[in-house]
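Here the complex is missing one protein chain, while the rest keep their positions.
Chain naming follows the written order as A and B, and within any one chain the residues start at number 1.
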Amino acid sequence: MIFVQYVINGLIIGGAYALIGIGLTMVFGIMRVVNFAHGEMYMLGAYFLFTFFTKMGINFYLSMLLAIAAVMGIGGIYEKAILKPLRRRSIETVMLSMIGFSLFIQNIAMLIWTPVPESITSPFPLTAYTLGGLYFLPQRIMVIFAALFLVLLTHLLLKKTKIGKAMRATFQDLEAASLMGIKIDRIYSFTFVIGVGLAASAGTLLGPIFTVHPYIGNLANLKAFAIVIIGGLGSFTGAITAGFLLGVFESLGAGYVSSGYQDAIGFILLIIILIYRPTGLFGKIGQRR
Amino acid sequence: MLGVEHIEASYGHIRALSDVSLKVEEHATVTLIGSNGAGKSTLLKVVSGLLKPNEGKVEFYGERIDGLSPDRIVARGIAHCPEGRRIFPELTVVENLEMGAYLERSKKLVKERIEKLFDSFPILRERHKQLAGTLSGGELQQLAIARALMSNPKMMLFDEPSLGLAPILVDQVEKIILRLKEEKITILLVEQNANMALELADYAYVMETGSIILEGPSPDLRRDERVIKAYLGGLEG
Partner (left out) sequence: MNRDRIITLLFLLGSLIYPILMRDPYYMHMAILIGIYALLAISLNLLLGYTGQLSLGHAAFFGVGAYVSSLFYLNLKIPVWIGMVMALIASGILGYIVAKLSFKLRGAYFVIMTIGITEVLKLVGLNWVDLTKGPMGLTDIGAPTIHLGGLGTLDFGDKIPYYYLILSLVVLCFYLQYRLVSSSYGRAFISIRENEDLAESVGINCYKYLVIVVMVSASIAGVAGSLYAHYVSFIDPGVFAFFISVNVVMMVIGGGQGTLMGPIIGAILFTLIPEWLRVFGDARMAVYAVMVIVIVIFMPRGILFYVTQLLNLRKKT
(Lines give C-alpha, C1' and ligand atoms only; values in the text may rest on other atoms or scores of the structure.)
Protein backbone atom coordinates (compact mmCIF):
# COMPACT_ATOMS: atom_id res chain seq x y z
CA MET A 1 0.00 0.00 0.00
CA ILE A 2 2.79 2.36 0.89
CA PHE A 3 4.18 1.69 -2.60
CA VAL A 4 0.96 2.85 -4.22
CA GLN A 5 0.98 5.91 -1.99
CA TYR A 6 4.51 6.73 -3.16
CA VAL A 7 3.50 6.33 -6.77
CA ILE A 8 0.50 8.60 -6.30
CA ASN A 9 2.58 11.25 -4.56
CA GLY A 10 5.11 10.96 -7.36
CA LEU A 11 2.48 11.39 -10.05
CA ILE A 12 1.24 14.55 -8.36
CA ILE A 13 4.69 16.17 -8.31
CA GLY A 14 5.27 14.68 -11.76
CA GLY A 15 2.36 16.70 -13.12
CA ALA A 16 4.21 19.89 -12.30
CA TYR A 17 7.44 18.42 -13.69
CA ALA A 18 5.62 17.73 -16.93
CA LEU A 19 4.73 21.42 -17.14
CA ILE A 20 8.37 22.41 -16.62
CA GLY A 21 9.32 19.87 -19.28
CA ILE A 22 6.90 21.02 -21.98
CA GLY A 23 7.83 24.63 -21.28
CA LEU A 24 11.47 23.87 -21.92
CA THR A 25 10.62 21.74 -24.95
CA MET A 26 8.78 24.67 -26.48
CA VAL A 27 11.68 27.04 -26.10
CA PHE A 28 14.06 24.38 -27.39
CA GLY A 29 11.75 23.69 -30.32
CA ILE A 30 12.13 27.17 -31.66
CA MET A 31 15.56 28.26 -30.50
CA ARG A 32 17.37 24.90 -30.65
CA VAL A 33 18.95 25.89 -27.34
CA VAL A 34 17.82 24.76 -23.91
CA ASN A 35 16.84 27.76 -21.83
CA PHE A 36 19.29 27.92 -18.96
CA ALA A 37 17.11 30.43 -17.15
CA HIS A 38 14.11 28.09 -17.16
CA GLY A 39 14.53 27.12 -13.50
CA GLU A 40 14.68 30.77 -12.51
CA MET A 41 11.29 31.33 -14.11
CA TYR A 42 10.00 28.49 -11.97
CA MET A 43 11.55 30.14 -8.91
CA LEU A 44 10.01 33.51 -9.77
CA GLY A 45 6.60 31.90 -10.19
CA ALA A 46 6.82 30.54 -6.66
CA TYR A 47 8.09 33.83 -5.20
CA PHE A 48 5.44 35.93 -6.90
CA LEU A 49 2.78 33.62 -5.52
CA PHE A 50 4.37 34.05 -2.09
CA THR A 51 4.22 37.84 -2.42
CA PHE A 52 0.73 38.07 -3.86
CA PHE A 53 -0.92 35.43 -1.70
CA THR A 54 1.00 35.06 1.57
CA LYS A 55 2.18 38.66 1.86
CA MET A 56 -0.57 40.66 0.18
CA GLY A 57 -3.46 38.35 0.86
CA ILE A 58 -4.87 38.31 -2.66
CA ASN A 59 -7.13 35.37 -3.52
CA PHE A 60 -5.06 32.21 -4.06
CA TYR A 61 -6.12 31.41 -7.61
CA LEU A 62 -5.92 35.03 -8.66
CA SER A 63 -2.45 35.18 -7.12
CA MET A 64 -1.44 32.16 -9.17
CA LEU A 65 -2.62 33.80 -12.36
CA LEU A 66 -0.94 37.08 -11.48
CA ALA A 67 2.31 35.28 -10.67
CA ILE A 68 2.30 33.43 -13.98
CA ALA A 69 1.45 36.61 -15.87
CA ALA A 70 4.25 38.51 -14.15
CA VAL A 71 6.81 35.88 -15.13
CA MET A 72 5.52 35.85 -18.69
CA GLY A 73 6.02 39.59 -18.75
CA ILE A 74 9.59 39.28 -17.55
CA GLY A 75 10.24 36.50 -20.05
CA GLY A 76 8.82 38.66 -22.82
CA ILE A 77 11.05 41.58 -21.97
CA TYR A 78 14.08 39.29 -21.74
CA GLU A 79 13.30 37.76 -25.11
CA LYS A 80 12.91 41.14 -26.80
CA ALA A 81 15.85 42.83 -25.13
CA ILE A 82 18.50 40.12 -25.12
CA LEU A 83 17.60 37.02 -27.07
CA LYS A 84 16.20 38.74 -30.16
CA PRO A 85 19.39 40.67 -30.96
CA LEU A 86 21.35 37.43 -30.53
CA ARG A 87 19.38 35.48 -33.09
CA ARG A 88 22.22 35.18 -35.54
CA ARG A 89 24.94 34.67 -32.95
CA SER A 90 26.51 31.36 -31.98
CA ILE A 91 24.71 28.93 -29.71
CA GLU A 92 27.51 29.37 -27.20
CA THR A 93 26.83 33.10 -26.93
CA VAL A 94 23.11 32.50 -26.49
CA MET A 95 23.69 29.84 -23.83
CA LEU A 96 26.12 31.98 -21.86
CA SER A 97 23.90 35.04 -21.98
CA MET A 98 21.08 32.86 -20.67
CA ILE A 99 23.31 31.71 -17.84
CA GLY A 100 24.19 35.31 -17.09
CA PHE A 101 20.50 36.12 -17.04
CA SER A 102 19.75 33.23 -14.69
CA LEU A 103 22.47 34.39 -12.29
CA PHE A 104 21.02 37.87 -12.51
CA ILE A 105 17.49 36.75 -11.68
CA GLN A 106 18.75 34.57 -8.83
CA ASN A 107 20.58 37.44 -7.23
CA ILE A 108 17.82 39.94 -7.78
CA ALA A 109 15.51 37.46 -6.07
CA MET A 110 17.96 37.32 -3.20
CA LEU A 111 17.89 41.09 -2.90
CA ILE A 112 14.12 41.25 -2.96
CA TRP A 113 13.19 38.20 -0.89
CA THR A 114 16.47 37.53 1.04
CA PRO A 115 18.15 34.11 1.00
CA VAL A 116 16.04 32.90 3.93
CA PRO A 117 13.69 30.13 2.73
CA GLU A 118 10.02 31.09 2.81
CA SER A 119 7.00 28.88 2.86
CA ILE A 120 3.84 29.71 1.05
CA THR A 121 0.86 29.22 3.31
CA SER A 122 -1.63 26.69 2.07
CA PRO A 123 -5.17 27.90 1.51
CA PHE A 124 -6.42 24.31 1.74
CA PRO A 125 -7.41 22.32 4.82
CA LEU A 126 -4.56 20.17 6.06
CA THR A 127 -6.66 17.09 6.73
CA ALA A 128 -6.26 14.47 4.08
CA TYR A 129 -9.06 12.53 2.44
CA THR A 130 -8.61 8.83 2.82
CA LEU A 131 -9.66 6.36 0.20
CA GLY A 132 -8.90 2.65 0.56
CA GLY A 133 -6.02 3.32 2.92
CA LEU A 134 -4.50 6.00 0.68
CA TYR A 135 -4.15 9.64 1.68
CA PHE A 136 -4.96 12.58 -0.52
CA LEU A 137 -4.17 16.10 0.66
CA PRO A 138 -6.56 18.67 -0.86
CA GLN A 139 -3.59 20.85 -1.85
CA ARG A 140 -2.07 18.03 -3.86
CA ILE A 141 -5.35 17.14 -5.50
CA MET A 142 -5.51 20.71 -6.74
CA VAL A 143 -1.93 20.43 -8.02
CA ILE A 144 -2.55 17.39 -10.17
CA PHE A 145 -5.79 18.73 -11.61
CA ALA A 146 -4.27 22.09 -12.36
CA ALA A 147 -1.25 20.43 -13.98
CA LEU A 148 -3.40 18.17 -16.13
CA PHE A 149 -5.56 21.11 -17.09
CA LEU A 150 -2.55 23.13 -18.20
CA VAL A 151 -1.08 20.20 -20.13
CA LEU A 152 -4.38 19.83 -21.92
CA LEU A 153 -4.59 23.55 -22.59
CA THR A 154 -1.10 23.54 -24.11
CA HIS A 155 -2.02 20.55 -26.21
CA LEU A 156 -5.11 22.34 -27.54
CA LEU A 157 -3.12 25.48 -28.20
CA LEU A 158 -0.63 23.56 -30.32
CA LYS A 159 -3.12 21.34 -32.13
CA LYS A 160 -6.18 23.48 -32.65
CA THR A 161 -5.27 27.13 -32.85
CA LYS A 162 -3.82 28.92 -35.81
CA ILE A 163 -0.83 30.25 -33.87
CA GLY A 164 -0.24 26.80 -32.40
CA LYS A 165 -0.08 25.26 -35.85
CA ALA A 166 2.23 28.05 -36.96
CA MET A 167 4.45 27.30 -33.96
CA ARG A 168 4.70 23.65 -34.92
CA ALA A 169 5.38 24.58 -38.53
CA THR A 170 8.16 26.89 -37.41
CA PHE A 171 9.69 24.19 -35.18
CA GLN A 172 9.78 21.87 -38.18
CA ASP A 173 11.08 24.21 -40.84
CA LEU A 174 11.74 27.81 -39.96
CA GLU A 175 12.55 28.99 -43.47
CA ALA A 176 9.54 27.33 -45.07
CA ALA A 177 7.36 28.77 -42.30
CA SER A 178 8.54 32.27 -43.10
CA LEU A 179 7.61 31.67 -46.75
CA MET A 180 4.04 31.01 -45.60
CA GLY A 181 3.88 34.55 -44.27
CA ILE A 182 4.41 33.50 -40.66
CA LYS A 183 6.13 36.27 -38.72
CA ILE A 184 8.99 34.32 -37.20
CA ASP A 185 9.88 37.00 -34.67
CA ARG A 186 6.38 36.92 -33.29
CA ILE A 187 6.45 33.13 -33.04
CA TYR A 188 9.75 33.32 -31.18
CA SER A 189 8.40 35.74 -28.60
CA PHE A 190 5.09 33.97 -28.22
CA THR A 191 6.71 30.56 -27.79
CA PHE A 192 9.23 31.86 -25.31
CA VAL A 193 6.59 33.59 -23.24
CA ILE A 194 4.35 30.52 -23.16
CA GLY A 195 7.35 28.34 -22.31
CA VAL A 196 8.41 30.42 -19.32
CA GLY A 197 4.76 30.75 -18.30
CA LEU A 198 4.58 26.97 -18.01
CA ALA A 199 7.70 26.95 -15.83
CA ALA A 200 6.17 29.66 -13.66
CA SER A 201 2.92 27.72 -13.35
CA ALA A 202 4.88 24.74 -12.07
CA GLY A 203 6.49 27.08 -9.55
CA THR A 204 3.12 28.24 -8.30
CA LEU A 205 1.95 24.63 -7.97
CA LEU A 206 4.99 23.24 -6.19
CA GLY A 207 5.82 26.40 -4.22
CA PRO A 208 3.27 25.72 -1.48
CA ILE A 209 4.47 22.09 -1.21
CA PHE A 210 8.19 22.80 -0.84
CA THR A 211 9.94 25.83 0.59
CA VAL A 212 10.94 28.72 -1.64
CA HIS A 213 14.42 30.22 -1.78
CA PRO A 214 16.45 31.98 -4.47
CA TYR A 215 18.35 28.84 -5.46
CA ILE A 216 15.46 26.45 -6.13
CA GLY A 217 15.90 27.31 -9.78
CA ASN A 218 19.17 25.39 -9.96
CA LEU A 219 17.57 22.07 -9.17
CA ALA A 220 14.52 22.93 -11.26
CA ASN A 221 16.86 23.56 -14.18
CA LEU A 222 18.62 20.29 -13.68
CA LYS A 223 15.35 18.40 -13.50
CA ALA A 224 14.02 20.21 -16.54
CA PHE A 225 17.10 19.25 -18.55
CA ALA A 226 16.82 15.66 -17.37
CA ILE A 227 13.14 15.57 -18.35
CA VAL A 228 13.62 16.85 -21.87
CA ILE A 229 16.58 14.57 -22.55
CA ILE A 230 14.90 11.51 -21.06
CA GLY A 231 11.79 12.25 -23.10
CA GLY A 232 13.81 13.02 -26.22
CA LEU A 233 14.79 16.61 -27.04
CA GLY A 234 11.96 18.32 -28.86
CA SER A 235 9.23 15.80 -28.07
CA PHE A 236 6.18 17.02 -26.17
CA THR A 237 4.86 13.53 -25.48
CA GLY A 238 8.33 12.66 -24.26
CA ALA A 239 8.50 15.62 -21.90
CA ILE A 240 5.11 14.83 -20.38
CA THR A 241 5.94 11.14 -19.92
CA ALA A 242 9.37 11.89 -18.52
CA GLY A 243 7.93 14.48 -16.14
CA PHE A 244 5.56 11.96 -14.57
CA LEU A 245 8.24 9.28 -14.61
CA LEU A 246 10.68 11.53 -12.79
CA GLY A 247 8.08 12.41 -10.15
CA VAL A 248 7.38 8.74 -9.49
CA PHE A 249 11.03 7.69 -9.38
CA GLU A 250 11.90 10.56 -7.06
CA SER A 251 9.09 9.65 -4.72
CA LEU A 252 10.09 5.97 -4.69
CA GLY A 253 13.76 6.85 -4.29
CA ALA A 254 13.06 9.15 -1.37
CA GLY A 255 10.80 6.55 0.20
CA TYR A 256 12.97 3.47 -0.18
CA VAL A 257 16.54 4.73 -0.57
CA SER A 258 17.34 8.15 0.88
CA SER A 259 15.67 11.50 0.68
CA GLY A 260 19.08 13.21 0.54
CA TYR A 261 19.65 11.93 -2.97
CA GLN A 262 16.09 12.50 -4.17
CA ASP A 263 17.17 15.43 -6.30
CA ALA A 264 19.90 13.38 -7.96
CA ILE A 265 17.47 10.81 -9.30
CA GLY A 266 16.65 12.79 -12.40
CA PHE A 267 20.30 12.89 -13.30
CA ILE A 268 20.76 9.17 -12.67
CA LEU A 269 17.81 8.44 -14.98
CA LEU A 270 19.38 10.78 -17.49
CA ILE A 271 22.63 8.84 -17.43
CA ILE A 272 20.84 5.52 -17.83
CA ILE A 273 18.98 6.92 -20.82
CA LEU A 274 22.18 8.28 -22.36
CA ILE A 275 23.77 4.85 -22.08
CA TYR A 276 20.93 2.79 -23.46
CA ARG A 277 18.90 5.16 -25.59
CA PRO A 278 20.77 8.40 -26.24
CA THR A 279 17.96 9.97 -28.22
CA GLY A 280 15.51 9.63 -25.35
CA LEU A 281 12.26 7.73 -25.00
CA PHE A 282 10.45 9.54 -27.80
CA GLY A 283 13.36 11.10 -29.64
CA LYS A 284 14.08 10.72 -33.28
CA ILE A 285 17.23 9.01 -34.31
CA GLY A 286 20.00 11.10 -35.76
CA GLN A 287 19.29 14.31 -33.89
CA ARG A 288 22.84 15.45 -33.50
CA ARG A 289 23.84 18.84 -32.27
CA MET B 1 5.52 43.29 -62.90
CA LEU B 2 8.62 41.85 -61.26
CA GLY B 3 11.86 43.62 -61.93
CA VAL B 4 15.21 42.48 -60.59
CA GLU B 5 17.99 44.96 -61.16
CA HIS B 6 21.72 44.58 -60.65
CA ILE B 7 21.41 42.20 -57.73
CA GLU B 8 24.49 41.12 -55.89
CA ALA B 9 24.16 38.64 -53.04
CA SER B 10 26.37 36.39 -50.98
CA TYR B 11 26.32 33.72 -48.31
CA GLY B 12 28.78 34.93 -45.72
CA HIS B 13 31.89 35.67 -47.71
CA ILE B 14 30.97 33.56 -50.69
CA ARG B 15 29.47 35.58 -53.49
CA ALA B 16 26.51 33.82 -55.05
CA LEU B 17 25.09 36.42 -57.43
CA SER B 18 26.73 39.26 -59.26
CA ASP B 19 24.90 41.92 -61.23
CA VAL B 20 21.81 39.89 -62.01
CA SER B 21 18.90 41.60 -63.74
CA LEU B 22 15.73 40.11 -65.09
CA LYS B 23 12.12 41.01 -65.78
CA VAL B 24 8.88 39.10 -65.55
CA GLU B 25 5.84 40.66 -67.23
CA GLU B 26 2.36 40.18 -65.84
CA HIS B 27 0.76 36.84 -66.82
CA ALA B 28 4.01 35.69 -68.37
CA THR B 29 5.86 32.50 -67.61
CA VAL B 30 9.57 33.08 -67.39
CA THR B 31 12.17 30.46 -66.72
CA LEU B 32 15.64 30.61 -65.32
CA ILE B 33 17.79 27.67 -66.34
CA GLY B 34 21.33 26.76 -65.56
CA SER B 35 23.39 24.06 -63.96
CA ASN B 36 23.53 23.11 -60.33
CA GLY B 37 25.03 25.83 -58.15
CA ALA B 38 24.65 28.58 -60.76
CA GLY B 39 22.74 30.74 -58.28
CA LYS B 40 19.20 30.18 -59.49
CA SER B 41 17.79 29.26 -56.09
CA THR B 42 19.68 32.13 -54.54
CA LEU B 43 17.91 34.56 -56.82
CA LEU B 44 14.52 33.19 -55.79
CA LYS B 45 15.53 33.57 -52.16
CA VAL B 46 16.38 37.18 -52.79
CA VAL B 47 12.99 37.77 -54.42
CA SER B 48 11.05 36.12 -51.60
CA GLY B 49 13.03 37.87 -48.89
CA LEU B 50 14.89 34.89 -47.42
CA LEU B 51 18.19 36.46 -48.41
CA LYS B 52 18.99 40.15 -48.33
CA PRO B 53 20.96 41.31 -51.36
CA ASN B 54 24.09 43.38 -50.83
CA GLU B 55 23.31 45.53 -53.81
CA GLY B 56 20.65 46.13 -56.42
CA LYS B 57 16.90 46.25 -56.13
CA VAL B 58 13.83 44.13 -56.56
CA GLU B 59 10.60 45.76 -57.65
CA PHE B 60 7.13 44.30 -57.65
CA TYR B 61 4.41 46.35 -59.34
CA GLY B 62 6.81 49.25 -59.33
CA GLU B 63 7.44 49.14 -55.58
CA ARG B 64 10.68 48.08 -54.00
CA ILE B 65 10.44 44.87 -52.04
CA ASP B 66 14.10 44.03 -51.43
CA GLY B 67 14.88 44.20 -47.74
CA LEU B 68 11.31 43.37 -46.73
CA SER B 69 10.80 40.32 -44.54
CA PRO B 70 9.37 37.20 -46.21
CA ASP B 71 5.97 37.59 -44.58
CA ARG B 72 5.55 41.09 -46.08
CA ILE B 73 6.52 39.81 -49.50
CA VAL B 74 4.00 36.97 -49.27
CA ALA B 75 1.41 39.55 -48.31
CA ARG B 76 2.11 41.40 -51.57
CA GLY B 77 1.26 38.33 -53.58
CA ILE B 78 4.45 36.40 -54.23
CA ALA B 79 4.43 32.73 -53.27
CA HIS B 80 7.67 30.79 -53.23
CA CYS B 81 7.49 27.05 -53.73
CA PRO B 82 10.94 26.13 -52.43
CA GLU B 83 13.46 23.56 -53.59
CA GLY B 84 13.04 20.21 -51.90
CA ARG B 85 9.34 21.02 -51.31
CA ARG B 86 9.94 21.83 -47.62
CA ILE B 87 6.60 20.46 -46.50
CA PHE B 88 5.96 20.41 -42.74
CA PRO B 89 6.24 16.65 -42.23
CA GLU B 90 4.51 16.49 -38.86
CA LEU B 91 1.55 18.58 -39.84
CA THR B 92 -1.38 16.98 -41.65
CA VAL B 93 -2.08 17.73 -45.30
CA VAL B 94 -4.90 20.09 -44.34
CA GLU B 95 -2.76 21.84 -41.75
CA ASN B 96 -0.03 22.33 -44.33
CA LEU B 97 -2.56 23.94 -46.62
CA GLU B 98 -3.84 26.13 -43.80
CA MET B 99 -0.30 27.36 -43.22
CA GLY B 100 -0.14 28.31 -46.89
CA ALA B 101 -2.99 30.74 -46.26
CA TYR B 102 -1.56 31.98 -42.98
CA LEU B 103 -2.15 35.63 -43.79
CA GLU B 104 -5.79 35.09 -44.69
CA ARG B 105 -7.90 35.96 -41.66
CA SER B 106 -11.23 34.56 -42.82
CA LYS B 107 -11.53 30.91 -41.87
CA LYS B 108 -14.37 30.53 -44.34
CA LEU B 109 -12.21 31.73 -47.20
CA VAL B 110 -9.43 29.36 -46.21
CA LYS B 111 -11.87 26.46 -46.22
CA GLU B 112 -13.15 27.45 -49.64
CA ARG B 113 -9.66 27.62 -51.04
CA ILE B 114 -8.82 24.21 -49.64
CA GLU B 115 -11.96 22.76 -51.24
CA LYS B 116 -11.11 24.37 -54.54
CA LEU B 117 -7.59 22.99 -54.45
CA PHE B 118 -8.87 19.55 -53.54
CA ASP B 119 -10.81 19.65 -56.81
CA SER B 120 -7.59 20.32 -58.70
CA PHE B 121 -5.51 17.90 -56.63
CA PRO B 122 -7.90 15.05 -55.79
CA ILE B 123 -5.17 12.91 -54.26
CA LEU B 124 -4.75 15.50 -51.51
CA ARG B 125 -8.40 15.20 -50.61
CA GLU B 126 -7.90 11.47 -50.12
CA ARG B 127 -4.91 12.09 -47.89
CA HIS B 128 -6.19 15.18 -46.11
CA LYS B 129 -5.93 13.81 -42.58
CA GLN B 130 -2.57 12.12 -43.04
CA LEU B 131 0.68 13.57 -41.75
CA ALA B 132 2.44 15.14 -44.70
CA GLY B 133 5.60 13.19 -43.89
CA THR B 134 3.85 9.99 -44.97
CA LEU B 135 3.11 11.15 -48.54
CA SER B 136 4.95 9.91 -51.62
CA GLY B 137 7.24 12.12 -53.68
CA GLY B 138 4.66 13.04 -56.29
CA GLU B 139 2.03 13.74 -53.66
CA LEU B 140 4.46 15.91 -51.73
CA GLN B 141 5.14 18.01 -54.81
CA GLN B 142 1.42 18.49 -55.37
CA LEU B 143 1.04 19.49 -51.75
CA ALA B 144 3.92 21.94 -52.00
CA ILE B 145 2.36 23.60 -55.04
CA ALA B 146 -1.10 23.58 -53.50
CA ARG B 147 0.27 25.06 -50.29
CA ALA B 148 1.89 27.90 -52.21
CA LEU B 149 -1.36 28.52 -54.08
CA MET B 150 -3.26 28.83 -50.82
CA SER B 151 -2.03 32.40 -50.41
CA ASN B 152 -3.86 33.26 -53.64
CA PRO B 153 -0.67 34.65 -55.16
CA LYS B 154 -0.36 36.97 -58.11
CA MET B 155 2.99 35.42 -58.83
CA MET B 156 4.52 32.02 -58.17
CA LEU B 157 8.19 31.24 -57.81
CA PHE B 158 8.96 27.59 -58.51
CA ASP B 159 12.28 26.16 -57.47
CA GLU B 160 13.10 22.86 -59.22
CA PRO B 161 9.60 21.40 -59.07
CA SER B 162 10.66 18.39 -61.14
CA LEU B 163 13.73 17.53 -59.10
CA GLY B 164 13.83 13.94 -57.90
CA LEU B 165 10.57 12.96 -59.53
CA ALA B 166 9.95 9.99 -61.84
CA PRO B 167 9.33 10.98 -65.50
CA ILE B 168 5.61 10.31 -65.24
CA LEU B 169 5.40 12.64 -62.24
CA VAL B 170 7.41 15.27 -64.07
CA ASP B 171 4.67 15.26 -66.72
CA GLN B 172 2.16 15.75 -63.97
CA VAL B 173 4.01 18.79 -62.60
CA GLU B 174 4.25 20.15 -66.12
CA LYS B 175 0.48 19.88 -66.50
CA ILE B 176 -0.07 21.67 -63.22
CA ILE B 177 2.13 24.56 -64.27
CA LEU B 178 0.39 24.75 -67.63
CA ARG B 179 -2.91 24.98 -65.84
CA LEU B 180 -1.64 27.81 -63.64
CA LYS B 181 -0.45 29.54 -66.79
CA GLU B 182 -3.92 29.30 -68.24
CA GLU B 183 -5.24 30.81 -65.03
CA LYS B 184 -3.04 33.82 -65.77
CA ILE B 185 -0.79 33.42 -62.79
CA THR B 186 2.60 34.98 -63.37
CA ILE B 187 5.32 32.39 -63.02
CA LEU B 188 9.06 32.45 -62.50
CA LEU B 189 10.30 28.91 -62.93
CA VAL B 190 13.76 27.74 -61.94
CA GLU B 191 14.68 24.42 -63.47
CA GLN B 192 17.56 22.15 -64.26
CA ASN B 193 15.27 20.28 -66.61
CA ALA B 194 15.74 22.79 -69.40
CA ASN B 195 13.62 20.82 -71.81
CA MET B 196 10.53 21.10 -69.73
CA ALA B 197 11.27 24.66 -68.66
CA LEU B 198 11.69 25.97 -72.21
CA GLU B 199 8.53 24.19 -73.30
CA LEU B 200 6.52 25.90 -70.60
CA ALA B 201 8.03 29.35 -70.61
CA ASP B 202 7.52 32.30 -72.90
CA TYR B 203 10.85 33.84 -72.09
CA ALA B 204 14.02 32.40 -70.63
CA TYR B 205 17.21 33.41 -68.90
CA VAL B 206 20.33 31.26 -68.66
CA MET B 207 22.47 31.56 -65.60
CA GLU B 208 26.04 30.49 -64.99
CA THR B 209 28.18 31.00 -61.87
CA GLY B 210 26.05 33.77 -60.48
CA SER B 211 25.43 35.79 -63.65
CA ILE B 212 22.91 35.85 -66.46
CA ILE B 213 24.76 34.88 -69.62
CA LEU B 214 21.94 34.58 -72.11
CA GLU B 215 18.31 35.55 -72.48
CA GLY B 216 15.57 35.51 -75.07
CA PRO B 217 12.17 34.13 -76.02
CA SER B 218 12.04 30.41 -75.29
CA PRO B 219 11.65 29.27 -78.90
CA ASP B 220 14.81 31.19 -79.81
CA LEU B 221 16.80 29.72 -76.98
CA ARG B 222 15.69 26.22 -77.91
CA ARG B 223 17.42 26.70 -81.23
CA ASP B 224 20.50 28.32 -79.69
CA GLU B 225 23.62 26.23 -80.23
CA ARG B 226 25.04 26.92 -76.80
CA VAL B 227 21.82 26.08 -75.03
CA ILE B 228 21.41 22.87 -76.99
CA LYS B 229 24.93 21.84 -76.22
CA ALA B 230 24.96 22.70 -72.54
CA TYR B 231 21.42 22.12 -71.38
CA LEU B 232 19.39 20.09 -73.83
CA GLY B 233 21.73 17.15 -74.11
CA GLY B 234 22.76 18.19 -77.61
CA LEU B 235 20.16 15.96 -79.25
CA GLU B 236 17.29 18.24 -80.04
CA GLY B 237 16.79 21.36 -82.06
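The rule we apply is simple: a residue touches a chain if its C-beta (ideal position, glycine included) is under 8 Å from a C-beta of that chain, and two chains touch if they have at least 3 such contacts.
All values reported here derive from a predicted model rather than from experimental measurement.
**Student:** Which chains here would be touched by the one that got left out?
**Tutor:** Result for the missing chain's touching partners among shown chains: A.
**Student:** In the whole complex, not just what's shown, which of A:2, A:148 or A:271 touches the removed chain?
**Tutor:** A:271
**Student:** Residues of chain A in contact with the chain that isn't shown?
**Tutor:** For chain A, the residues touching the absent chain are 33-34, 82, 85-86, 89, 91-93, 95-97, 99-101, 103-104, 106-108, 110-111, 218-219, 221-222, 225-226, 229, 233, 258, 260-261, 263-264, 267-268, 270-271, 274-275, 278-279, 287-289.
Here is the rule we go by: only the chains that are shown with their structure count from here on.
**Student:** Can you check the complex and tell me which residues of chain B touch chain A?
**Tutor:** The contact residues of chain B facing chain A are 48-50, 69-71, 74-75, 79-80, 82, 86-91, 95, 98-100, 102-103, 147, 151.
**Student:** Considering only the defined contacts, which chain A positions touch chain B in the complex?
**Tutor:** Contact set of chain A toward chain B: 162, 165-166, 168-169, 172-173, 175-184.
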